[in-house]
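Submitted below is the structure of interest, expressed as structure tokens.
This view holds just a subset of the chains, kept in their places.
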Amino acid sequence: MQQLKQQVFDANMALPHYGLVTFTWGNVSAVDRERGLVVIKPSGVPYETMQAEDMVVVDLQGNIVEGRYRPSSDTPTHLELYRRYPHLGGIVHTHSTHATAWAQAGLSIPALGTTHADYFFGDIPCTRALTAAEVAGEYELNTGKVIVETLGDTNPLHTPGIVVYQHGPFSWGKDAVDAVHNAVVMEEVAKMAWIACGINPRLRHIDGYLMDKHFSRKHGPNAYYGQK
Amino acid sequence: MQQLKQQVFDANMALPHYGLVTFTWGNVSAVDRERGLVVIKPSGVPYETMQAEDMVVVDLQGNIVEGRYRPSSDTPTHLELYRRYPHLGGIVHTHSTHATAWAQAGLSIPALGTTHADYFFGDIPCTRALTAAEVAGEYELNTGKVIVETLGDTNPLHTPGIVVYQHGPFSWGKDAVDAVHNAVVMEEVAKMAWIACGINPRLRHIDGYLMDKHFSRKHGPNAYYGQK
């Protein structure tokens, strides 16, 4: 697990590097599918002093397997997503400024251009509000459940992020690095969409055939972007 | 007092680090409740050359006890708050961009999401305008009084900041570090609220039960965020 701890640590440290977090407002996890174990950031430990060995190891039911700290309070949200979607390798939660603003606005981040379509197939959805009972109960688990409810049977790697109503963004990917990458993209397209809608409130969604082209150029079976 | 001077100096130096001040537009103080003494930044001294020994010590009535400089011109505002609220340990004043814009807009910063609710229980209030007589009189003292009038019997650690009408933000905490922390949060939620209201002018305040959950998760008797 040492290697995965290092990866998760590095991915957590990338969040302040990319300007996605203030203080400790973020966390990254990754899963080892063979062993069924998840490595996640400890709760409320400052980035300035955090080390790779501080990462916490839990099983998919949330039992602590290794680590001297308590895991992130958002751990049950991460675990619900790993249990439901077997292709997820890493998950990120932040309160990045512009993506969080869309969450507060209660709106999906609309697909307006190719920057968005290079990574996200369609809008980045906003969940419904949790009910009072869901918040009073197992809140973090229920946050995971409302994400699952919103995504449904969508391939989560084709919609590698979501905004939770009045809360903020979660993103994911095939591993921790990819999940952070998608968190950066999400914040950037959230900013672009805010500005674009301000410039022209009557703008249109990206043409469907242009979205298909850009997404499949990078992600489809016939992808031709980058090096083989 | 040497230790408290160092703390207050460090807290003042954190303001430019976090991008909260331009030039000398900010000040931090802290109180030693046992001795009844307040340490505060000197007035108009540049951050580039300021040192810990330049901090000024005053008593709660504003008499200079130690220091070769004049204390911040905002000292009477700080003292009024320390006298009224015995649990305050540190106070910060800045002209940080987005919080000041809300002060200029004359509006409270609305509680729109969990980022806000993790620190502030309810809106961050905007004071009423000072009257001409209040401004012509003991202006800085009266600024403290209008903050007290606005907060009333609220626990100030549950509303650790305010915007003064047409002026800017004050924040506070259990010590100087905590007060600076809250100043950073306030600026960030002020920015998010501006953007969110731009995206969706008809957005709703955060659901009350979600606000309760997030605030108590971090601050209530049953807090479970961070390490014990």
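Letters A and B mark the chains in the order given here, with residues in each chain numbered from 1 onward.
The rule we apply is simple: a contact is a pair of C-beta atoms (placed from the backbone, for glycine too) under 8 Å apart; a residue touches a chain by one contact, two chains touch by 3 or more.
In this text, all values refer to a predicted model and were calculated from it rather than measured experimentally.
Participant: All chains share one sequence and 2 are in place; how many are there in total?
Facilitator: 4
We take it that only the chains that are shown with their structure count from here on.
Participant: Give me the superposition rotation angle from chain A to chain B, based on Cα atoms, as a multiple of 5 degrees.
Facilitator: Result for this pair is 90 degrees.
Participant: Calculate how many whole Å lie between the centre of chain A and the centre of chain B, each centre taken as the average of the chain's C-alpha atoms.
Facilitator: Distance between chain centres, rounded to whole Å: 33 Å.
Participant: Spell out the residues on chain B that touch chain A in their complex, using ranges where they run on.
Facilitator: Those in contact with chain A are residues 112-115, 181, 184-185, 188, 191-193, 195-200, 203-204, 206-207, 209-210, 213, 217, 224-228.
Participant: Can you list the residues on chain A that touch chain B in the complex?
Facilitator: 22-23, 25, 42-45, 69-70, 73, 95, 97-98, 100-107, 129-130, 132, 135-136, 139, 166-168, 194, 197-198
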